[in-house]
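Got a structure here, written out as structure tokens. Questions coming.
Yeah, one chain of the complex is gone here, protein chain that is, but the others are all in their spots.
Right after this comes chain A.
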Amino acid sequence: MKVWLPLDASAKACGAEEVAVALMAEAARRGVEITLCRNGTRGMSWLEPLLEIETPAGRIGFGPMTQADVPALFDTPERHPKALGLVEEIPFFKSQTRLTFARCGRIEPLSLEHYAAEGGWVGLRKALAMSPAEVVEEILASGLRGRGGAGFPTGIKWRTVLGAEAAQKYIVCNVDEGDSGSFADRMLIEGDPYCLIEGMAIAGHAVGATQGYVYIRSEYPDAITMMRAAIARAEAAGVLAEAGFTLEVRVGAGAYVCGEETAMLNSIEGKRGTVRAKPPLPALKGLFGQPTVVNNLLSLAAVPWILAHGGAAYQSFGMDRSRGTIPLQIGGNVKYGGLYETGFGITLGQLVMEICGGTASGRAVKAVQVGGPLGAYHPISDFDLPFCYECFSGQGGLVGHAGLVVHDESADMLKLARFAMEFCAIESCGTCTPCRIGAVRGVETLDRIGAGDAAALPLLEDLCETMKLGSLCALGGFTPYPVLSALRHFPDDFPVFREAAE
């Protein structure tokens, strides 16, 4: 019997290791031979640990598994109370367009054999047969924009670095995935790490960089271990040498602001993670003052598919100026949470209500925060908003790294607005005044509003305006989004409005 069980952090946090132990013990007791393969997660987090048994018809799933559910697997699996049928027929999975995450959950993450068998290294081989400028053209044609949140065209960034003259250039991959609601980077590394290695090697060839760094946050110990193991195996197999590229993992140290690209560069250089003023752009003067591509993991992991299938094929997905697919991540108070990769254009309401089934609590949805702690709180009246960069920015919000947090009607929006300011105060790097001092004053002002002081309202609006316009980076600059959206869309949660209405 061949069994698959994820070793993804989300599966482990929900008891996958205990299930694995129970499975082997039960198999031994019954004298059944078992091959246990450890895959990444399929991204259906509510089913974790999701165990799969290989059958001639395909892999059939069981979940969420507990130790107690193990013995019945050996009797009549099809009548098991946790039986889900063919995993790839589950609507949440089947209705996706998986390009970046095509292999995740299907293969053993460190198996070079599995990776090659499922289309791995095709993009890199094609790229190495092309000139750097041709590779950049392919990325430009794909319409790929930075998936970290800024949405800057990846091809233009690469072209700038390609055109820069320097003895040393770098590729830096941003895996400082600190947004609440986001876990796509972690999931890809724990499920398909060679995909990132391939994307970075292609980027290296495209711009003439020979050294890459993967900056992973320390809160992701499993991803750090997996990435290091994958680099070692890719090195041993000679893949990186063939591409003339070396890779190193650098570990963050618990600073949210290091997700900002220039703070990240300082951190890799061994400095405090403070934000640098731009210009100069990192593309011209980045890591150690050299031309540097800083890309989010999701941008780099999209690259192998684009090279393998062509920029035009990638560009055929999506809407308006948002091309290709976006791996949406849905967490918080949601019934079917996880990762859903699809072309841009799906609406917020389709995703939250139809695909994810609304809240876990069964109560009404009150607000969905899109884009992490710096993203706006969207009321259900925004549910017809399609996922595209311009659609969300036009509505006073942002797509960000495409993490969504669902809140039910018990959410206290004043408290969440206060938390946004508190978080900014805790995580501010301290370089610019609007963020360093503004966030602290923001907490105080929201406390005054909470105590019913109406005079504090215009003060908060003014403060938010100052932070938006005067901050050096998105931490201070975007913290007003959750604060003001909470205020605008949910005035009933703010005592000053309640009193005015009475």
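Before moving on, here are some points about what is shown:
Definition applied: a contact is a pair of C-beta atoms (placed from the backbone, for glycine too) under 8 Å apart; a residue touches a chain by one contact, two chains touch by 3 or more; residues count from 1.
In the analysis below, contacts and distances are computed from a predicted model.
The subunit not displayed here is recorded in UniProt as "Formate dehydrogenase gamma subunit", chosen from "RNA polymerase sigma-70 factor, ECF subfamily", "Penicillinase repressor", "Cytochrome c-type biogenesis protein" or "Formate dehydrogenase gamma subunit". Checked against the hidden chain, the listed residues A:87, A:124, A:227 or A:255 yield one contact partner: A:255.
Contact with the chain not shown here comes from a single listed residue; of A:101, A:115 or A:183, that residue is A:183. Touch with the chain that is not drawn comes from one residue among A:146, A:373 or A:442, which is A:373. Interface note for the absent chain: among A:87, A:102, A:144 or A:268, the touching residue is A:268. Considering the complete assembly, chain A touches the hidden chain via residues 9-10, 12-14, 45-46, 48, 177-183, 185-187, 218-222, 250-256, 267-274, 288, 329-334, 337-338, 360, 369, 373, 403, 405-408, 411, 416, 419, 423, 426-427, 429.
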